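Let's look at chain A:
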Amino acid sequence: QQASPTLDAVRARGEVACGVIGSSFGFSLPDSQGVMQGMDADSCRAVAAAVLGDANAVRWVPLVPAQRLTALQTGEIDVLYAQLTWTMSRETDSGVQMASTNYFDGTGFLVPTSLGVASATELDGANVCSIQGPGEVTARDYFTSQGMSFTPVLFAEGEELRAAFLAGRCDVYMIDQSALISFRASLGDNAANYTVLPEIISAEPLSGAVRKGDPLWFDIVRYAHIAQVNAENLGITAENVDSFGAESSPAIRRFLGMDGTLGQALGLQSSWAHDIVAQVGNYGEMWQRHFGRTGADRGANRLARDGGLQYPYPMR
Partner candidate 1 sequence: MMAKAPGRWRSAAAQALVFALVGLALLWVFAITGAELRSRGIETGFAFLGEPARTALANAPFAFTPGEDSNALALWAGALNTLKISAMVIVLASILGLGLGLGRLSRNRLLRGSCLFTIELVRNVPVLIHISLSYALVLSLPAPREAQPVLGVLVTNRGLYLPSPVAEAGWLLSGLCGLIACLALIFLRRRGGRWSPGSAVMTLLTLAAMALPWLVLGRIPDLSTPAVAGFRINGGVSISPELAAFVIALTLYTSTFLAEIIRGAIQSVPRGQWEATMALALPGATVRRSVIYPQAIRVALPAMANEYIGVIKNSSLAVVIGYQEIVGIGNTVLFDTGQAVEVMAVIAGFFILVSLGFSGLMNLVNTRLSWGDRR
Partner candidate 2 sequence: MTQPDTPLLSIRGLNKWFGAYHALRDVDLQVARGERIVVCGPSGSGKSTLIRCINRIEGFEEGSITLDGLGTAAKGRAATREVEEIRRQVGMVFQHFNLFPHMSVLENCILAPMRSLRESRATAEGRARELLARVRIADQADKYPGQLSGGQQQRVAIARALCMRPRLMLFDEPTSALDPEMVQEVLDTMVTLAEDGMTMICVTHEMGFARQVADRVVFMDQGQILEVAPPGEFFDHPRHDRSREFLGRILAH
């Protein structure tokens, strides 16, 4: 059994310190009761359920984007689920390692329908509103490659950005698909006045990250996610997770820790995957919980068998 300093520290502390953004709907945002909600939050809960058997044993560390990597590098947090795009430079230069992708996102455009624009290629000279961060780079690459000019208008806060766009400060609202969809949903009847352009100009695999140099912890975080995908693939949900018994398929039995040594290999209890599903749910449930009400299309985040990118890597 290999040693994992992070795992030991987490066990000693009784909490997983999880870095989140804490301000973006659908990923991590406190609800009216101050409870952190979203995909990222639930991915952290999954890790806590796997390691400690308690999905609520999470300490939230809200981070502004600029602090995300340093917080992980310095050991302030154990795992980072903060809408972090998996990029090569991050893995090579920054001492972090991407464990799993819990949301495949991409940058898209929203324009007022009245503008009469049907494609992003018609946006030459436009004012482009977006949030400070990597998005700017994406935009520049895109516009340059299309031979178009543009004026960026960058904001640090979403509320100001949305207000600016609605007031007509910009021609285009450029942001991750996920945010685009929830924003459009918030417009109610007005949503019809805005069009999502077909182009998705970048791939943003939003991933959980850990520090380099702790392979066991890396595995735990990675497989906490894979377990959720597998659970959906196997049809295991938070409701039915306790209804499986000896008659179930070997895959399910192995998954739920009735057979085999999946947990042992990770240094965890054998019920680790069961705890994840029972307390957090499978991937599909998780997605539905946070994005279902916006009426969005699951798109790339469907299971591989439905044509999506969430692949149930075999757990055996």
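By our rule, a contact is a pair of C-beta atoms (placed from the backbone, for glycine too) under 8 Å apart; a residue touches a chain by one contact, two chains touch by 3 or more; residues count from 1.
The candidate set was assembled so that all candidates are chains of the complex that A comes from, given by their letters.
Bear in mind the structure is a predicted one, so any value in this text is a computation, not a measurement.
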| item | value |
| --- | --- |
| From 1 or 2, the one in contact with chain A within this complex | 1 |
| Residues of chain A touching candidate 1 in the complex | 65-67, 69-70, 73-74, 89-90, 93-95, 123-127, 132-134, 136-137, 139-140, 144, 150-157, 159-161, 163-164, 167-169, 171, 211-213 |
